[in-house]
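Please find one structure pasted underneath; my questions will follow.
With one protein chain removed, the remaining protein chains of the complex are shown where they sit.
Residue numbering begins at 1 within each chain, and the chains themselves are lettered A, B and C in the order written.
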Amino acid sequence: MANEMKEMTYKDAVKLAMVEEMRRDENVFLMGEDVGLYGGAFGVSVGMLEEFGEERVKDTPISEAAIAGAAAGAAVTGMRPIAEIMFMDFTTIAMDALVNQAAKMRYMFGGKAKVPMVLRCPGGSGTGAAAQHSQSLEAWFCHVPGLKVIVPATAKDAKGLLKAAIRDNNPVVFVEQKTLYKVKGEVPVDEDFIIPIGKGEIKKEGKDVTIISYGRMLPRALKVAEEMESEGISVEVLDPRTLVPLDKELIIESVKKTGRVILVNEACKTGGYLGEIASVIAESEAFDYLDAPIMRLAGLDVPVPYNPELEKAIVPSEEQIREAVLKVMNR
Amino acid sequence: MANEMKEMTYKDAVKLAMVEEMRRDENVFLMGEDVGLYGGAFGVSVGMLEEFGEERVKDTPISEAAIAGAAAGAAVTGMRPIAEIMFMDFTTIAMDALVNQAAKMRYMFGGKAKVPMVLRCPGGSGTGAAAQHSQSLEAWFCHVPGLKVIVPATAKDAKGLLKAAIRDNNPVVFVEQKTLYKVKGEVPVDEDFIIPIGKGEIKKEGKDVTIISYGRMLPRALKVAEEMESEGISVEVLDPRTLVPLDKELIIESVKKTGRVILVNEACKTGGYLGEIASVIAESEAFDYLDAPIMRLAGLDVPVPYNPELEKAIVPSEEQIREAVLKVMNR
Amino acid sequence: MTDIKKETLLEMYKRMNEARSFEEKVSYFFARGMVHGTTHLSVGEEASGVASCMALNSDDLITSTHRGHSQVIGKGIDLNKMMAELLGKYTGYCKGKGGSMHIADVEAGNLGANGVVGGGHGIAIGAALTQQMKNTGKIVLCFFGDGASNEGSFHEALNLASVWKLPVIFYCENNLYGMSVPIGKSMNIKDIAVRADSYGIPGYIVDGNDAVAVYNTVKEASEYVRSGKGPVLIESKTYRWLGHSKSDAQIYRSKEEVEEWKNKCPIKRFRKYMLEKKLATEEELDTIEKNARQSIEEAVEFANNSPNPPIETVTEDVYA
Partner (left out) sequence: MTDIKKETLLEMYKRMNEARSFEEKVSYFFARGMVHGTTHLSVGEEASGVASCMALNSDDLITSTHRGHSQVIGKGIDLNKMMAELLGKYTGYCKGKGGSMHIADVEAGNLGANGVVGGGHGIAIGAALTQQMKNTGKIVLCFFGDGASNEGSFHEALNLASVWKLPVIFYCENNLYGMSVPIGKSMNIKDIAVRADSYGIPGYIVDGNDAVAVYNTVKEASEYVRSGKGPVLIESKTYRWLGHSKSDAQIYRSKEEVEEWKNKCPIKRFRKYMLEKKLATEEELDTIEKNARQSIEEAVEFANNSPNPPIETVTEDVYA
């Protein structure tokens, strides 16, 4: 039982985490635009209204600032809100509440407050929704002390990490991946299955080169890694899963082992979080083990275009990841 | 005449840039909270109302989203607005207009629009204004394709770069430094003095180690660099001035020359722009010239505290910069 | 009140029919997975979108919305380029980079549809500021939905526009729903027009399915606005027949409600009106309808024959 697994989609794993925590703790509730009867723009919360009622699955007006602000206010007074922002792009409207209020309240008040809220939002391109519905803005939140930032790439991680986020006493930005919502994976049934925030995972062991990736790019990295076995290149794939706090130890150990590292995400390259990861490596003892420059493979520095071919072209492809591996291997 | 210089404060240099451009081009105007009679929270625009009238120096309601939105709308229809956000911290309220609208309009519309606006805002700690009035959030804007980002550290650069920003056909985020407002420097009188956006400057030549710094931390870096001459360490100080576009060439050349690099700013370290600069170096040919790991010296990952001693402690001190130099020099 | 010129009425009828045909075609494409992404159709709202724009001068400006096809067709758009954009083609208004949610033609005064609910409010007041400062005599019409009127950007923009007396019409298309949430659950007022009082500006309510009423209301409002008296807020009451976007099971409303509104079809109603008033003949109107459908077929053909954007354009147009 404790180790029982069930196959489900990433989306259903997100829902299961919410449902389990709402059953467990009456202070947990969900609010957001169209999360009730409609079940959310991506159907993540379908059925939750039926189980928990309008009291705990709350449709809001289209007011992102109020959603995030209300979450902060509810959290600091004893609730554990989960606030859904329909697309990550619309966190732009919630930034003051999230950054200046939720993230800073504890510190500004000398440690005499806690703000246990989760802000869920789907990020990423690949759905043909163009420039204002496709961004990957996680780097912004990583730059705000007081926030934790999670980007799960598998159904299992989604469940374990969202449960951890809901139980955490800090504001957590939980970035879901639109294009992974329908991807299935094995998920522990155990209601106490939690993945600690701040623990990365080696998704595939290897010894020649480390690929560090998260979110939508992770499956691509894994696929390439598997394929390269046949070419005699042993690729390790590491998923930090949590961006803040970052599992530096795991990263440094892996890079020390392989001596080569490629970082892959889909956010715009300039100013993205890969720069942080690269710097952590460059500043660490792993620097001396590097046999090749640290390589970032990220999204192009452009808004997300509508045309499907253009849209595809802005994020790293399997082919590009492959080439990157060959390059750092000097092949 | 063409090379004539005048001593003035950083603040007055900012004003002079605005005044000259407003005289030159009737499409340029200033709007923001209390920029008129009051002259802005930091007195930057004192006197401008008198010269240009309420038509062109416009007090707004306290509505940051509308300020940035109106700037975008005015810019795309033929004006060249300068929008002041009173503190950088309040750009949190203007993010949708700036990021989803202004920055993306040109691209979303297939290149058939231009958005010549400048968003001015003062950043940084050191004034006892605590967590919501002291942030250095430039990294956010650097991560948004379509925006240019400038952080001048001297009166001369402030004038030359702001004029360039006003003449630029793209949205530019111009981050002023509160604690430098009263610092004086020599400024060219020439009304056509422009510093091209994207050109960094070697503020002091050296050969042993490169310090890359900008904004408030630059004078500190320079001071330390001068002092270290007597200890026989030759420190080069490079100010990128423009963060996007970044003068990669200048950076790479400098690092190739010195083989050692320290990056200094006051923003929170995690997810800050130093990570980008570090990665640019680590990915470049300069990597092979590195004799020491790339070192970042940035702000602590905490909200800005009120107490003056705590506030001082969160940003790199001259002493810490000094130690960093000694460290990379293995002394 | 109705001294609208016959040619204007016919043109209006034409554009309403083009909008309807355009969206029926798009809906067909989506149902068959022939288009990428999503789209938001305004079927049932044609009078609201078209007649409002037609009451403007042709060089006035608009900001449009995610549900903007009727609006921009009302403004007078090249259907070929619009269809091409929807299909992501290089010949589209945005060279295939924008799609349905970002159709724009800045030169012609269409400052863009917007993927952000309430995203047009700020742009509209800025555009109006330009008209005021340059003294162009032009005005701006800002489209938005009932749901958008709950965004902070609505409040900030209306307030600023009022204080500065900007020449802008805030035109709220109240179709009774946000995505799935009925207005009764997103605001505690019956008429969005009352919000005008918060800014000391006139508020109008108009039956958004009555093309003539829409036209006259916007005309009247535009005179007020153009004269320098400041902005107004118009609430246009209407209804969308189809789902919010391509994937909407519509469990939040009843079939009866939808049917009821289909009976209030703005196109049929306008047709009936013109016939009753003898402003046009059956034949004339039939021809217009046929031509409208024809124009859309041609637009599809144009779009289908258009190239995709060259891949290297992906990095172009970020900076000017």
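Note that contacts are C-beta pairs under 8 Å (C-beta built on N, C-alpha and C of every residue); 3 or more make two chains touch, one makes a residue touch a chain.
None of these values were measured; they are calculated from a predicted model.
Among B:Phe90, B:Phe141, B:Phe174 or B:Phe287, the one in contact with the hidden chain is B:Phe90.
The omitted chain makes contact with just one of the residues C:Ser153, C:Asn175 or C:Asn216: C:Ser153.
One of C:Thr8, C:Asn57, C:Ser198 or C:Ser247 touches the chain omitted from the figure, and that residue is C:Ser198. The omitted chain makes contact with just one of the residues A:Ala13, A:Val57, A:Ala71 or A:Ile211: A:Ala71.
Take chain B: the residues that touch the chain left off the picture are 33-34, 36-38, 41, 59-65, 89-90, 93, 127-133, 300-303, 305-310, 313-314.
Along chain C, the points of touch with the absent chain fall at residues 150-156, 159-160, 162-163, 185-189, 194-195, 197-201, 230. In the full complex, chain A touches the hidden chain at residues 29, 55, 58, 60-61, 63-66, 68-79, 81, 96-97, 100-101, 105-116, 145-146, 148, 169-170.
By definition in this document, only the chains that are shown with their structure count from here on.
In this assembly, the chain whose C-alpha centre lies farthest from chain C is B. Work out the mean CA point of chain A and of chain C, and you get 37 Å between them. Per-chain Cα centroids separate chain B from chain C by 40 Å. Distance between chain A and chain B, defined via averaged C-alpha coordinates, is recorded as 30 Å. Shared interface positions of chain B, defined as residues touching 2 or more other chains, are 65, 96, 100, 107-108, 145-146.
Each of residues 94, 96-98, 102, 114-116, 119, 152-153, 318 in chain C touches at least two other chains.
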